[in-house]
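For this depiction, one protein chain was excluded, whereas all remaining protein chains were kept in their positions.
So, subunit A:
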Amino acid sequence: MSDLLIENVRLIDPDAGTETHGAVRIADGRIAAVGAKPDPATDARRIDGRGLCLAPGIIDIGVKIGEPGDRHKESFRTAGRAAAAGGVTTMVIRPDTSPAIDSPEALEFLDRRAREAAPVNVLRMAALTRARAGKQMAEYGFLLDAGAVAFTDADRPVADTKVLQRCMSYAAGLGALIIGHPQEPILSDGACMTSGPFAAKLGLPAVSPMAERIQLERDLALVEMTGVRYHADQITCAAALPALARARAAGLPVTAGASIHHLTLNEFDVGDYRTFFKVKPPLRAEEDRLAVVEALAAGEIDIISSMHTPQDEESKRLPFEEAASGAVGLETLLPAALQLVHAGHLDLPALFRALALNPAKLLGLDAGRLAEGAPADLILFDPDKPFLLDRATLRSKSKNTPYDLRRMQGRVILSIVGGDIIFGEAA
């Protein structure tokens, strides 16, 4: 592998919080030098970055792939291509497949499939309880040995508090990370909208955002009891934020994420029963969206993820209540997130803290940084390039994006994983 020198770029450094003009030299799959004038190796292949942005590649926690069980919705190959095109250099994949990923053997299967088919890094999460049934804890020790980076039952929170307490205690003893989905399951049962005048008008079953706060408060109390490292996958409403702030102030090992959909869309986008906007938890009121965006800007929300959830046409072309939840997001994560930059909520280094640095820190990775010695997982992108999203052009096998026909800005020019260009003209 020859060295690579990417010159004439805006270096987006999330760790230092800076944007500077310079270049990056890559050798042996790692960043060899970065700065205004990194010493040019004589035989390095040179790429002119044309003054565009170079940032650490996105680390997307919570990607659903249809393997095993739903390969017709998404495979490692199609998800990998979508990730590469979207600037996601590491997919952290969910265990809510059929069957659920709750055994070391299943993790090995994923590892093999990922290596065969996906051009990007793939990290695997495992189920928190067997079959995600919320009854018995999974084999955390074996699963950690097999490479699990976190444990989660995804969108099916453990309802039995005693079970969760034991899961957390045991996981804490192993130093494992638990990812919770803070939605009170009984209140949320059957709901497909956030309660309020709009849901009332549509006549759809709805749940109060208070269901999020209730479950988050419970989870955080258990974190206080057990000391486990805990990440809330999606914080989507103002009511949940004070609980999060209290836990942080008390020094608990707690972080929080938000999905790009809840950061850029609100309940009104559902409009006339448009099922591509049906996600879990349901889209919130605009005040809640703004509160979460503000929390992100203030660093109270650590991570943005796509919550990539492929669904085929058949599962979406149904009456709203019966339609499947979820939206694809690997390819639209960056342009959608750039809306927050263009709207003045965040600067680019802060955005890449949420997209790359913080996820890396949470998972103990040395990626996510523009630092010498860090893995050369990098993206070159044009933050301003406008385009009209046509869902037919998505590389995902499923095309269920809520951004179809939306005007967006920001396109990935090159994606580099471990020093190899895996997407872009030079690939």
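Heads up, the rule we're going with is that contacts are C-beta pairs under 8 Å (C-beta built on N, C-alpha and C of every residue); 3 or more make two chains touch, one makes a residue touch a chain; residues count from 1.
Quick note on the criterion: contacts and distances are computed from a predicted model.
UniProt lists the omitted chain of the complex under the protein name "Aspartate carbamoyltransferase" (options: "Aspartate carbamoyltransferase", "Daunorubicin/doxorubicin resistance ATP-binding protein DrrA", "Peptide/nickel transport system permease protein" or "Phosphate ABC transporter, inner membrane subunit PstC"). Touch with the chain omitted from the figure is made, among A:D269, A:E294, A:E321 or A:D420, by A:E321.
Which of A:A159, A:A200, A:M225 or A:A250 touches the hidden chain is settled by the complete complex: it is A:A200. Contacts to the hidden chain, counted on subunit A, fall at residues 190, 195-204, 206, 208, 272-273, 314, 317-322.
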